[in-house]
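Every protein chain but one is kept in place in this view of the complex.
On to chain A.
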Amino acid sequence: MTPIDNKAVLSAQNLAKQVVFNGEPLNILHAASLSVGPGESVAIVGASGSGKSTLLSLLAGLDQPSSGEVALFGQSLAGLNEDGRALLRRDKVGFVFQNFQLMPQLTALENVMLPLELAGRKDARDSASQMLTHVGLGQRLRHYPRHLSGGEQQRVALARAFAIHPGILFADEPTGNLDAATGRQIIDLLFQLNSEQHTSLVLVTHDNELASRCDAIYRLVDGRLNGARA
């Protein structure tokens, strides 16, 4: 077993997840290990049902592994309770989801302000409005998600994810709900922001072309992770 890499932003050792289904134990993930360095981008590819989302949720501390260990910014998640993990995410982790997950009751601006306010930032409004202008939505601050197109909603989601200048960004099929052209624009924007902020990136996708833009590609087959650095 390799020791936890202290320089890595994200490091996972022998992660496994087992659930009980109909009384039988079912292994969704077998001994997965990977590490992501500062500013590094990693793609996790796999077919539907291969366990991608499970892995992502374990890496981001949204779920707890049956065995193995995850460390974010050198801190082991095993020793943290749910609120402790939330605190870590609040300050240093960004998320982009396939179905955007914007709050429908909040305007674009308020959606972006949300993580800043949760972190108690006084300049939430200014930072959020700058961020939205940066992703090209400076004119749509007061629009609600239902008045925005899919591409625009994902831009808001990107602005929300990068507003806190996260150390690491987890993206779960960020173009899954978008058409090809819009998807490409979003990915361009994602990589642009990523390099501007020197953020590490964990990208879950089934799109090989998209994966190939990352520094490393891991393939997940039947719950087994096969690493391959590009």
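As a convention for this text, a contact is a pair of C-beta atoms (placed from the backbone, for glycine too) under 8 Å apart; a residue touches a chain by one contact, two chains touch by 3 or more; residues count from 1.
Everything that follows uses one rule, which is that contacts and distances are computed from a predicted model.
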item	value
Undepicted complex member, UniProt protein name, chosen from "Alpha-D-ribose 1-methylphosphonate 5-phosphate C-P lyase", "Quinol oxidase subunit 4", "Chemotaxis protein CheW" or "Putative ABC transport system permease protein"	"Putative ABC transport system permease protein"
Chain A residues that touch the omitted chain in the full complex	53, 56-57, 60, 62-63, 82-83, 86-91, 93, 95, 97-99, 101, 103-106, 110, 114-115, 117-119, 160, 172-173, 176-177
